[in-house]
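Removed from the display is one protein chain of the complex; every other protein chain stays in position.
Order of writing sets the labels: A and B. Residues in every chain begin at 1.
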Amino acid sequence: MNPEVSNPHVLSSAGRAAELLHMGEYSAHVWTCFGLLALLLVWDLLLPALRLRRLKREITQRALRQSARAAESESPL
Amino acid sequence: MNPVLLWFHTMGSPPSFYAFAGRCLPWLYGIAIPMILWGCWAGLFEVPADYQQGDTFRILFVHVPAAWMSLLIYGVMAINAFIALVWRIKLSEQLAMNCAPIGAAFTALTLLTGAIWGKPMWGTWWTWDARLTSELVLLFLYLGVIGLYAAIEDRRAAARAACFLALIGFVNVPIVHFSVDWWNTLHQGATIRLFGKSSMDPSMIAPLIALAFGTKLWFVGSLLARTRVSIAEAERSKDWVHRALRARA
Partner (left out) sequence: MADSSAMTAFSALLRRDLLLVWRRRGDALNPVLFALLVVTVFPLAIGPEKSTLSLIAPGVIWAAVLLAGLLSLDTMFRSDLEDGSLEMLLLAPQPLALMLFGKVLVHWLTTAVPLLIAAPLLAEMLHLQAPLLPVLMLSLLLGTPLLSLVGGVVVALTVGMRRSGMLLALLALPLYVPILILGAGCVAAAAQGLPYTGALLLLGAGLALLIILAPLATATALRIAMT
């Protein structure tokens, strides 16, 4: 007898993959939830990094402006 | 001076905290990420399907850790808020304020996954049971803290006001849960228990614990990362910030 039919837990790897992705009628529900978790974690990871990068850009820009102003005030002399 | 006290005092200095947090981050994320990944994988693929709910019960692996996080983060926020108000410690103000967006995100996740789980479970997207309703109020509390902090110009006054609000909210949460619970028992037909009749299969526990611990460690990392940035932003004109940021390039 075909083992896939008599024992539902023994499947070929292709069979298992298909089963996992489909997961009954509510697969969309389950995958959405895990997807939301992934989304939250990615957002949470990126946000401080982006803020830090923006801060660094601000500081370097301000430093450039200050040195440009300093150079300007010296040149007419 | 005793070393623990010395460490606390050192952490009060912004550059020390910035450096310390930066050193901790790789460790925290380094442990949290594998734990979360394993927990998700095991919850999705290893644990056998529930005979009553099929595969939808796997949502529990996201919903339950998220719910625990939403409550834990509020507790951490409240403790820091208390320290900030009583001892006026600036670091505690920053820590408390940075807890709020993370807490709000996990609360929203709890509500969303609860709703998505509700559809297959009870045929409805939303239910006013004690847990979900209290979670909704908790979300409003988080949003209130975030909103109040954003609405006041002076950063330290804003932090103090928001910390006070956080403390009031902390007292309010058990009261809300109790009153909603009572209200649900009053309207008999609306009583729905979140976990239903299925009990926990022992193989479910390991992934759940992995996800619970993983998310907690992740939260500590995230809190340190965000607070670190807040401190740098607050002290942006100081030399140590310029040096610390350029050093990273």
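The definition used in the following text is that contacts are C-beta pairs under 8 Å (C-beta built on N, C-alpha and C of every residue); 3 or more make two chains touch, one makes a residue touch a chain.
Just so it is clear, the structure is predicted and the values come from calculations on it, not from any experiment.
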item	value
Chains still shown that are in contact with the chain withheld from the display	B
Residue touching the undisplayed chain, where the options are B:L60, B:A78, B:L132 or B:V176	B:V176
Of B:M35, B:I102, B:L148 or B:L245, the one touching the omitted chain in the full complex	B:L148
Selected residue (touches chain absent from view) among B:R58, B:R160 or B:R228	B:R160
Residue of B:I33, B:V64, B:I89 or B:V137 in touch with the missing chain, whole complex considered	B:V137
Touching residues on chain B - with respect to the absent chain	137-138, 140-141, 143-144, 147-148, 151-152, 157, 160-161, 164-165, 168-169, 172, 175-176, 178-180, 182-183, 186-187
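As a convention for this text, only the chains that are shown with their structure count from here on.
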item	value
Residue ranges of chain B touching chain A (in the complex, touch as defined)	29, 36, 40, 44-45, 49, 54-56, 58-59, 62-63, 66, 102, 105-106, 109, 112-113, 116-117, 119-120, 218, 222, 225-226, 228-229, 232-233, 236, 241-242, 245-246, 248-249
Residue ranges of chain A touching chain B (in the complex, touch as defined)	20, 23-27, 29-30, 32-34, 36-37, 40-41, 43-45, 47-49, 51-52, 55-56, 58-59, 63
